[in-house]
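A single structure is presented below for examination.
Here the complex is missing one protein chain, while the rest keep their positions.
Chain lettering (A, B, C, D, E and F) follows the sequence in which the chains are written, and residue indices restart at 1 in each chain.
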Amino acid sequence: MSLDLIIRIGTKLILPFILLFAFYVQFHGDYGPGGGFQAGVIAAGTVILVAITFGLATAHRIAPHGLVDRLIPLGLLIFAGAGVAGLLLGYNYLEYTGFSRTPAYGHEYGILIVEFGVLVTVSGTIIALFYAFVERNR
Amino acid sequence: MRYLSLAGFLFAFWLALSGHFKPMLLVLGLASTTLCVLVARRMRVADGEGHPLELLRGAVTYWPWLVREIVKSAWAVSKIILHPKLPISPTMTVVRASQKTTAGLATYANSITLTPGTITVAVSGNRLTVHALVRDNALDLEAGGMDRRVSRFEGSS
Amino acid sequence: MNLAPETLVLVALLAPFLGALVIPLFHAQPNLRETVTIVTALVLSLAVLGLLGPVLAGARPHVQIIEVLPGLALAFQVEPLGMLFALVASLLWIVNSIYSIGYMRSNEEPRQTGYYVCFAVALGSTMGIAFAKNLFTLFLFYEALTISTYPLVAHRRDNEAMRAGRLYLLMLLGGSLVLFLPAIIATWVIAGTVDFVPGGVLGGKAAAPTIALLLGLYLFGVGKAAVMPLHFWLPAAMVAPTPVSALLHAVAVVKAGVFTIAKLAAYTFGLDTLSAAGVNGWAVYLASACIVAASVIALTRGNLKARLAYSTVSQLAYVVLGAVIATPLALVGSGMHIAMHAFGKITLFFCAGAIYVAHHKTEIAELDGIGRLMPVTMLAFLIASLSIIGLPPLGGTWSKWMLALAAADRGYMVAVGALMLSSLLNVLYLLSIVARAFFLPLPGAPGGAPVKIAEAPLACVIPLSITALASVALFFAPDRIEALLARLFAGG
Amino acid sequence: MTLVIDVVSWVLVLLGSFFVLTGAVGLVRMPEIFTRMHAVSVIDTLGIGLLALGMALQAGFSLVTLKLVFLLAVYFFIGPVVTHALAQACLHERIAPLLTEDRRAARAADLANERRPS
Amino acid sequence: MSTLWTLIEHYNYLVTIFLMMTGLYIVVARGNMIKKLIGLGIFQTSVFLLYIEPGKILGGTAPILDSAFTVYSNPLPHVLILTAIVVGVATLALGLALVVRINEAYGTIEEDEIFAEDSDA
Amino acid sequence: MFAVAAAAILVALALAIARAIRGPTVFDRVLAGNAVGTLAILLLAVFGFLTGRPAFLDIGLTYAMLNLIGTLAVLKFFRHGDLAYDPEREGGA
Partner (left out) sequence: MKAVWPHLPALQVVLPLLGAAFVAFMRRGRSAFALALIVTWLMPLISIALLWQALTGGTISYHLGGWEPPWGIEYRIDALNGFVLVLVSAVSAVMMPYAHRSIAREVEEHRQAWFYCMYLLCLCGLLGITITGDAFNAFVFLEISSLSTYVMIALSHDRRALLSAFQYLIMGTIGATFYVIGIGLLYILTGSLNMADVAGRLAPVWAENARAVIAALAFITVGVSLKLALFPLHSWLPNAYAYAPSWATAFLSATATKVAIYLLVRYVFSVFGVAIDINALPIAEIIIALSLAAMFIASFIAVFEANLKRMLAYSSVGQIGYITLGIGLSNQAGLTGGLVHVVNHALMKAALFLAVGAMAYRIGTVKLEQLAGIGRKMPLTVAAFAVAGFGLVGAPGTAGFISKWYLAVGAFDRGWWLLVFLIVGSSLIALVYVGRVLEIAWLREPGPELANAADPPLAMLAPVLALTAATVYFGFDTEWTAGIAATVAKALLGGLR
């Protein structure tokens, strides 16, 4: 079977919007913890969708192994690093008040960074798991 | 151009979803949009198929027509479902698609599927294999009314 | 060299362990290796002898290493009973070491380095037991003694030896963990201390039945005392080489058991508490029964070492008897019997070993006429037997006499009867061997014909002669021991 | 005005509910997979659409409405793709559709003929 | 009657208990590792329902888009549920990965067959 | 009004679940499963309106997207036994 036209076009059409939706979820998680996780799942979903419709090679071109494997610890580093940055600025761990002159904004920025770390880790994990699953016999 | 348009759509999508117009969120929205466009480029999805900018103009007339078709056939299918005898006559057929672009072809195929009572089962060249719930639906499609409508929509751009 | 008594205590404790560390270094040079053993034994004996004077003078040298828990310390203190025990053990170690050299080399025994290491550790542990200031310290070295002697018991490594080793470990270590340790902890809970204090620590702290129960725990928990019916390990351990048997029966192991019992009587229970109504009566009868029963069993054994083993079980019960009668006289008798029996029994085992080394005989039935082949050995056997029986002019006389006197004093006529009956049985099972050796003809040799004397090597014969002579000497010097033991009651 | 909106949204919601129910009934009643897909498509189109419209009317024009419209749009793009994929997979797995008439062979020939003259 | 009311009022407890039991049963009764994981997933899901109740008690709501942005928000139940879900998903993913490797190593994912194979070896 | 809708959706849900259980083919289950998902989202949306929490729309959107991915994955898996199957590289099925 050649690559099915309808599925191909449908996927192409919707992919950027799925990704954007991921970012939307990311930045609108009520400014509290959580958004990063769903966003990570959705973002990873785009890569999985690519792999399913366009094949694994395409997915690898977009998200190579080396990148994916490093996303997990990178997210962790972002998360923990933001906390440590708080420490370095003289506040408690995970206290981001020091990130801006206005404490409330500082806190907001901190949450954003942390959530971004979560996004990176989660998407990396899910893509890595997907790769591990589909490549197990190769 | 295509990317610019995609960016426009994406940002509109963002605004609709977000509903916040605080500077920080707007900045984030723009950043996200840019990132998405970049990724789309990397994925090579925003081409004539994936972002059929050309079909935009015809959409204004085509979509309302399609909605009307959907309502009509949904009503028809409902009647069949609720009819005690379940008067179905499933039929498989092949119809010709006269669209010139793959985007147009996909529009036709999806329109068939969207309309209750008919499903595009397979696409092969410009032949669509269609499953219809009743024989009349199949014959209607064979007659090519919808095909012409989609082609006109495609051509109008 | 004039060392402080405290230093001598440490020297006595550390010398054997240091020796054990040095011995393996000379694995390839047996002569040097054995020199290390002998030197260590000499150093130990000198240190212990050096303590004798101060202790006789009333000093109680005392060393605390560390306080393990509040009120519970790893600590040592020399007192008369321990002094006596340490003296006996350290002196006999010298003799035993010399004997070991002859025995092990003649028999070309394997694993000799390990053997000497274990021996040294066992002696170090024995010193720990002798000088322990409290039950915790005593228990620590008691277990160390068990563990270090276990490889000696299993020395032959065949199935029988392994089984004996397992039994040894299980009954001694197991018994001590299951009965002895709870008794110690109970003492701790009841008295608030496990220190050895003259006059005891339990007096007035608990009701008589509780004390009696505690006594039972100690009697059976201290498995090394081989109180019947927990004595099986001792006959089974006969598979070990003879010097090991000597270690078990005379130098250290069982002596550590009965020493512990005597020490408990004097310093944990206190004689008054122990002899109070409803506490010790049952134990006196138990000890009496053991004395007789073990003697009867000894009579039925045809294997020389097995007979000696049951003899030991019986003789240990004498010490226990003295401890549980719990009068000063009885306790002095007990302490004295530890020494007397040690010299007698070690002689007997040396003799049994010498017979094995020279003629590879183990069964009593094979000993017909052997006195003609080994006159010195069998003469020593006779002397030792008489000491065990308790006939003058031998050391055993005094201890038995004191025990009987103390029993009569307290009205334990059954105990007196048991002592007398046991002496009779001793005569039967020991002197019958001597009689067989001297008066029955040597099989295979024409009657009356002169036979060539074939003794064991000198390294075997000299030690057994020394110990036999010591048994005689002890008859004439009981007052020294008595003087030492009398210090037990000399005003705290 | 509110009354009119109320009434209209009432009607829409009721109609939507009707189509949802009908589709579900069809899902149960239809004899095999292909025909069942047709029943489900009633839910996916009119069922969802009318209900959403009814709710949007109630909410008035707001972001929520806009969002609802977006939701519908996404459904309209994704729905047929999913349905198509399912149907295609069925056919590929050799699940023979229950047919009263199979016009494929004849039509293929017709179309081939049609093309040749042109 | 009042008992019945109590039960109905605390329907989420009932559902929780039902899911717990179902999940545990599957975990225990099934030899197929995938099914065990499914059971485990159901079992874990039961917890999420439990945390919905305090949300009501404390007057917290699920995140609302246009609500005023609060800096110091309480750890609302939904955060807890979400975290629990994350943990659950991670557990299931790891379990699945293990099952895949078990299948490679043993050629089966039935527990009794694996036991049989290991005891042969 | 919304209560009526909710009731209708609930009944529809029951029917769809019945179909999902009865099958008989895996594709029937996938179809019914999709319908269950759609109906559940619809129900949530209705409840959202009832309780004034339109955030459920986001859930609906998420579901729609994940549904696409999930269905495609399931179908591909059943078809090729392998999600990594690459139609461009490995040619005809």
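Going forward, contacts are C-beta pairs under 8 Å (C-beta built on N, C-alpha and C of every residue); 3 or more make two chains touch, one makes a residue touch a chain.
This is a predicted model, so every value here is computed, not measured.
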{"item": "Touch partners, limited to displayed chains, of the chain removed from view", "value": "A, C, E"}
{"item": "Among C:L3, C:V39 or C:M162, residue touching the chain not depicted", "value": "C:M162"}
{"item": "Options C:W188, C:Y267, C:F381 or C:Y429, residue touching the unrepresented chain", "value": "C:W188"}
{"item": "Which residue of C:G19, C:P151 or C:G257 touches the chain not shown here", "value": "C:P151"}
{"item": "Absent chain, residues of subunit E that touch it", "value": "16, 20, 24, 27, 33, 36, 40, 43-44, 46-47, 50-51, 53-54, 57-58, 72, 74-75, 77, 80, 83-84, 87, 90-91, 94-95, 98-99, 101-102, 105-106, 111, 114, 118"}
{"item": "Residues from subunit A at the interface with the omitted partner, ascending", "value": "69-70, 72-74, 76-77, 80-81, 83-84, 87, 90-97"}
{"item": "Absent chain, residues of subunit C that touch it", "value": "65-66, 68-69, 74, 136, 139-140, 143-144, 147, 151, 154, 157, 162, 165-166, 169-170, 173-174, 177-178, 181-182, 185-186, 188-189"}
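The rule is simple: only the chains that are shown with their structure count from here on.
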{"item": "Farthest-lying chain, centroid of Cα atoms versus that of subunit D", "value": "C"}
{"item": "CA centroid of subunit A to CA centroid of subunit B, Å", "value": "30"}
{"item": "Centroid distance [mean C-alpha coordinates] between subunit E and subunit B, Å", "value": "39"}
{"item": "Subunit A-subunit C separation of Cα centroids, rounded to whole Å", "value": "79"}
{"item": "Junction residues of subunit D, two or more chains touched", "value": "18, 23, 25, 37, 63, 67, 70, 74, 78, 80-81, 84-85, 88, 92"}
{"item": "Shared-contact residues (touching 2 or more other chains) in subunit A", "value": "1, 4, 6-7, 10-11, 13-14, 17, 21, 28, 58, 108, 133"}
{"item": "Interfacial residue positions of subunit A with respect to subunit F in the complex", "value": "1-4, 7, 10, 14, 18, 21, 25, 38, 41-42, 45, 48-49, 51-58, 130, 133-135, 137-138"}
{"item": "Footprint of subunit E on subunit A - complex, ascending", "value": "28-34, 37, 104, 107-108, 122, 125-126, 129, 132-133, 136"}
{"item": "Interfacial residue positions of subunit F with respect to subunit A in the complex", "value": "58, 61-62, 65-66, 68-69, 72-73, 76, 82-89, 92-93"}
